[in-house]
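In this view, the complex is presented without one of its protein chains, the others remaining in place.
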Amino acid sequence: MIRFECDYNTGAHPKVMQALMDTNLEACPGYGEDDHCAAAARLIRELCQAPEAAVHFLVGGTQTNLTVIAAALRPHQGVVSTAMGHINDHETGAVEATGHKILPLPSEDGKLTAEQLEQLCRDHETDPCMEHKAQPGMVYLSHPTERGTVYTRAELEAISETAHRHRLLVYLDGARLAYGLAASDLTLPDLARLCDAFYIGGTKAGALFGEALVIPNPALQQDFRYLLKQRGGMLAKGRLLGVQFEALLSDGLYEQIGRTAVAQAMRLKQALLAKGWPLLVDSPTNQQFVVVPNAVYEQLSRNYSTDLSGHPDPEHTAIRFCTGWSTRDEDIDTLIRDIQAL
Amino acid sequence: MIRFECDYNTGAHPKVMQALMDTNLEACPGYGEDDHCAAAARLIRELCQAPEAAVHFLVGGTQTNLTVIAAALRPHQGVVSTAMGHINDHETGAVEATGHKILPLPSEDGKLTAEQLEQLCRDHETDPCMEHKAQPGMVYLSHPTERGTVYTRAELEAISETAHRHRLLVYLDGARLAYGLAASDLTLPDLARLCDAFYIGGTKAGALFGEALVIPNPALQQDFRYLLKQRGGMLAKGRLLGVQFEALLSDGLYEQIGRTAVAQAMRLKQALLAKGWPLLVDSPTNQQFVVVPNAVYEQLSRNYSTDLSGHPDPEHTAIRFCTGWSTRDEDIDTLIRDIQAL
Amino acid sequence: MIRFECDYNTGAHPKVMQALMDTNLEACPGYGEDDHCAAAARLIRELCQAPEAAVHFLVGGTQTNLTVIAAALRPHQGVVSTAMGHINDHETGAVEATGHKILPLPSEDGKLTAEQLEQLCRDHETDPCMEHKAQPGMVYLSHPTERGTVYTRAELEAISETAHRHRLLVYLDGARLAYGLAASDLTLPDLARLCDAFYIGGTKAGALFGEALVIPNPALQQDFRYLLKQRGGMLAKGRLLGVQFEALLSDGLYEQIGRTAVAQAMRLKQALLAKGWPLLVDSPTNQQFVVVPNAVYEQLSRNYSTDLSGHPDPEHTAIRFCTGWSTRDEDIDTLIRDIQAL
Partner (left out) sequence: MIRFECDYNTGAHPKVMQALMDTNLEACPGYGEDDHCAAAARLIRELCQAPEAAVHFLVGGTQTNLTVIAAALRPHQGVVSTAMGHINDHETGAVEATGHKILPLPSEDGKLTAEQLEQLCRDHETDPCMEHKAQPGMVYLSHPTERGTVYTRAELEAISETAHRHRLLVYLDGARLAYGLAASDLTLPDLARLCDAFYIGGTKAGALFGEALVIPNPALQQDFRYLLKQRGGMLAKGRLLGVQFEALLSDGLYEQIGRTAVAQAMRLKQALLAKGWPLLVDSPTNQQFVVVPNAVYEQLSRNYSTDLSGHPDPEHTAIRFCTGWSTRDEDIDTLIRDIQAL
């Protein structure tokens, strides 16, 4: 069984593990106030060209999302997201559990547009009953999205401009940012310039666990550590997060992980297209969604694990292939050969 | 200006006001533990043929909805509603502020169907990622709905059976129940038999304010007064609610208010149809939604207040006419004459 | 049975009832956007000499408290209160249900001091683990307190100065403000100058129900109506609140209600002291707490209802007598005679 069902089924990249071993016996202050976290934060501010940004390290994505959103919004405000956005569809109501409504927008490919956002804001602002509705206070984007698609710089600029003009904050979920950076013209400095907060995902890109939250907007920075602690997101041995991000962000490792997995996914995509199977969406990143006849799915499932993405009709199955830091080129070779042979 | 924009723009029915005057100097225990509340609760249990039901009186609908939903659900559970359901569309995220997600279903006419509910429950139960999604724990219905439509007994039986088979509770928002009872085969005993909780609306049917919450399901009854108090819904002079419901539910006043307003609305509906204007939905109750040319809307607005329900296209306006306990037959006559003359 | 157990056991002052009757058939916009609310708000801003203050009307005290506190605090902030403060001791965790911790301070007489507050703030600010504790964000005062005591102008000035210097907001619960105004040098303009928000209580001073929330601090004013709606505190027929406060605040009715009830309480207090029974606290307002032998309590209970305030020792009972707008002088006379005769 070769596993392509997700990008977090193995442990950490060997360089990350080595860094954890090397620092294991160091005695550090707890709760993220150690030298490794400070060094990793410095690296991130440099890479983002955002010398004033606050940087915090959290263990996982849901925790990061709920903490940022609860910290940023007043009680009557909601967060705009696509209906398939991770916070709306895959976090068991975590945002609502902090008291906030999600305002869903339809999307086919996982992206939302500046036009949709403009319309939603205008509808609210011109509604004579506006006080009877949750007020849009933030827009949540994922990049890459839940469908593997990415925003271009121009798209994010338009969304950011629209949001800020209507006094909404922009928050970007970068759980798979390594793969987004490899497949879009958006750079870390762009994100720091256009977002009020975003995170650089570690869990799905070579870390054991960990997400690096970047908060360029000073208004969101205040007292953030209180909020981390309150939501259970302040790791006692915070240094574990600092150490991992130091390793990931040194010597271009994070970029390399992204580039390699995307290249593997592109080879696979060509094989899928050559086979004539329709893609669910045209993804330029490490997630590839394809619709295959049920019999094909069955055959593939004997040797490969994939993620089931639904049944467009009774005869077909939509599946997701994921590459990641531990995907080997030879596994891709084998998979492509098997696909060609089907 | 004759007002048809809603059914709560005047005070209370004269019999209700009289009862408040008559009892004004009585010294009663507070917080709903007085004889008037006890008597009104007795009346309700009799009318519902539900001798074991708990009855509580609250001031308003949003408060009732949020208190019941927060009391009934565990933290990870959500409440199923149509997208246009009052809790989803018109309560500023009040349910989410208690920590619960609303699971919206599409609807054209304000009603949801047993089939939709069955599908949603099955989708959840067969989702390998179910734990990453809010669990359906309750279905919220309004009767009449936000579009004035009503459920039949057979429809509610099917929904109730489906919900309970999947371990969801059934909660029915009866803000306008007076008008629903006049326009559907559903009776109070039906509601008590098919719902775990529902409320008999007073605010929109002749009371100054007040909703009578009926809880037939014993599992929901426990400690409910704590929850009332916690959410700010326990009125100090609770007797005001008891006194009003005693008046409304004696001598058939509540039914009469509903019947009269519905009859007025039916006369108006005939006039609208005769004019050839399309109805937004075929409502048998006191709310009538009609689509008129913009010029007509302008002309009507000089003498009549209505509620704006959107613009189906740039040339037309959808408006709502509401009748209520204080609508006079002569006002309907005048309105109909003016419509005919247009 | 003559009732002294509380100040909200009867309906409304006749002038308030009359105003409700007089306006009953007026058709008004809902949700507090009517002329009566506007007029009452104008009256309040004048009485408070606070032309820029926001004024909102809510039905009850718990609802007002939880809405203001939830609106004002960020998630990691707590509200300082005496341990016996109504929000800490008598609202079923309503504040915590909005997500906020109460930071209790000890008090014998219901008041907290600027010194206590200074110490609490300093302790927090110098705590190396501050981020592991809820941050003080507001101080909650009641005036009169739960023990009937009042703040002087100098005391409130000191508390306000201390709070603001440490960046805490000041919120004052005026459920019984009518009686406080009659027994302290603090005026409405003082409250508007020293508090970020406070409310003028109606329920316990002659209204059927209703509290007038005054928000002098502009930072707290923004979007407040959203928050009202979200917490279930926006009354559909909001005019009922406007009408009542118009009546209460015209022709000095509110002040007169306060003065009269306090005068009655002072007469009673003299009788209690003459009897040699110790007071639980020296209250200058309409609540009088006295400790009597159990046998006395039993005898009194045959003809008078009081509120039980505990058992200081097995032989004694602490009870509360309350006067209010509907207390008659002859009832006080009778009570005093019976006390003297004991």
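A, B and C label the chains in the order they appear, each numbered from 1.
Everything below uses one rule, namely that contacts are C-beta pairs under 8 Å (C-beta built on N, C-alpha and C of every residue); 3 or more make two chains touch, one makes a residue touch a chain.
Only a predicted model underlies this, so the values are computations on that prediction, with no experimental measurement involved.
Determine which one of A:Gln63, A:Ser142 or A:Ser160 touches the chain that has been left out.
That would be A:Gln63, which touches the missing chain.
Consider the whole complex, including the chain that is not shown, and state which of B:Thr62, B:Gln135, B:Thr203 or B:Gln244 touches that chain.
B:Gln135
Which residue among A:Tyr226, A:Trp277, A:Tyr297 or A:Phe321 touches the omitted chain?
That would be A:Tyr226, which touches the missing chain.
When the complex is taken as a whole, what residues of chain C touch the one chain not shown?
Output for chain C: 75-76, 78, 89-93, 96-102, 128-129, 131-135, 308.
In the complete complex, which positions of chain A touch the hidden chain?
Touching the chain left out of view, chain A contributes residues 3, 6, 8-12, 14, 17, 20-21, 23-30, 59-64, 66-67, 91-94, 97-98, 203-204, 208-209, 226-227, 229-237, 239-240, 326.
Can you name the residues of chain B that touch the chain not displayed here?
Within chain B, the residues touching the omitted chain are 31, 70-71, 74-76, 98-99, 130-132, 134-135, 223, 225-230, 234.
As a working rule, only the chains that are shown with their structure count from here on.
Per the centroid of Cα atoms for each chain, what is the distance between chain A and chain C, given in Å?
49
Name the residues of chain A that each touch 2 or more other chains.
75-76, 98-99, 131-132, 134-135, in rising order.
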